[in-house]
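To start, the structure under review is shown below, and the notes come after it.
A single protein chain has been omitted from the complex, and every remaining protein chain is retained in its original position.
Up next is chain A:
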Amino acid sequence: MLTPTRPRSNAEFSHQHAGHCESGVASALMRHSGFDMSESMAFGLSSGLAFVYLPFVKLSGLPLIAYRTQPKSLIKGLRKPLGVDFSFETFSSPERGQARLDQLLAQGKVVGLQTSVYWLPYFPPEMRFHFNAHNLLVYGKEGDEYLISDPVFEAPVRCKVEDLNRSRFAKGVLAPKGLLYVMDRPPVQSEISPEALRKAIKKTCRGMLAPVPIAGVKGMRSLARRFEKLSDTEATTADFVGHMVRMQEEIGTGGAGFRFIYAAFLQEAAELAGNKAWAASADQLIEIGDGWRALALAIARMIRARDPMDTRKLAQMLRRQADAEEAFFRSLVKTTA
């Protein structure tokens, strides 16, 4: 996995399909620099796994529920363990943002962008929601179109200059403000050390076991309490619980998806560091991921009225997930001592 090759020019950029946009972008930038890295390794090494319930941050009137750390953290998280460096820039106007992007492309850089999903025409219309933290890579420009490697798409896509500008400067929650980022310095380390893996895992455990009510397993329990306050007969209940599943399964790759990606990371880490405990943890986490999928399925059945709406039952399932994750991270943190 860790076979540094020579850095590539943007004409040689190769697209790879990924489970999640930001870990996909982060690993693609690493591979492009000549450091062969999987998406799951990028996700785990930057301690991407999380749970956050932010009742006061509203997306179309519904709370932000995230199953990963905040935007940009998956890219920034690679700085320390690998000595790689990225620079981030935001802009006051679309004109400036476009000029800088064009300049970087002319210099042969592959450029990462934060964008709104809604204003990207290559997304299927059914997926176009106002979600502003979508990441993609631009690797070229032809006429009035940018050549884009969007990790959640199977193949590279194209987007008109005007549309991309609009998407980069969309307003609202998590507004991207034209954010772009490039790799400034290729990785200093030629491989991932067991120590870096240990630190990354420890950090994730700390986040999941944090003593605050909105994060980690406690955040899950807060959300479970919120579920219990919802009425089983109101139409808005279906919107709320459906929203939770959408944040779980659709935004990037969601709750179960991120747990599976993290389990894949633990397997890779186990092999790299020769640590059998991590491999065993991966199996446990796969089971927890399946639990998230079961919760999503139960919610979908209630929305479709195949089962009666029962928010107490959903709250109970969510608490079971919280309990399972608490036990999991308490035992995982011991392996990093």
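The rule is short, and it goes like this: a contact is a pair of C-beta atoms (placed from the backbone, for glycine too) under 8 Å apart; a residue touches a chain by one contact, two chains touch by 3 or more; residues count from 1.
Heads up, the rule we're going with is that contacts and distances are computed from a predicted model.
Asks: According to UniProt, what is the chain that's been left out of this complex called? Choose from "Positive regulator of CheA protein activity (CheW)", "HTH cro/C1-type domain-containing protein", "OB-fold domain-containing protein" or "2-oxoglutarate oxidoreductase".
Replies: Looking only at the record, the undisplayed chain corresponds to "HTH cro/C1-type domain-containing protein".
Asks: Per the definition of touch given earlier, which of A:V110, A:V217 or A:A263 contacts the omitted chain?
Replies: Final answer for the missing-chain contact: A:A263.
Asks: Among A:H15, A:R31, A:K109 or A:H243, exactly one should touch the missing chain; which is it?
Replies: Considering all chains, including the one not shown, the answer is A:H243.
Asks: Which listed residue (A:I286, A:L318 or A:L332) would be found touching the missing chain in the intact complex?
Replies: If we include the chain that is not displayed, A:I286 is the one touching it.
Asks: Of the residues A:R128, A:K160 or A:R319, I need the one that contacts the missing chain.
Replies: A:R128
Asks: In the complete complex, the non-displayed chain touches which residues of chain A?
Replies: These residues touch the chain not displayed: 17-19, 39-40, 58, 60-61, 118-119, 123-130, 152-154, 166, 170-172, 175, 238-239, 242-243, 245-246, 249-250, 253, 256-257, 260-261, 263-264, 267, 282-283, 286, 289-290, 293, 296-297, 299-300, 303-304.
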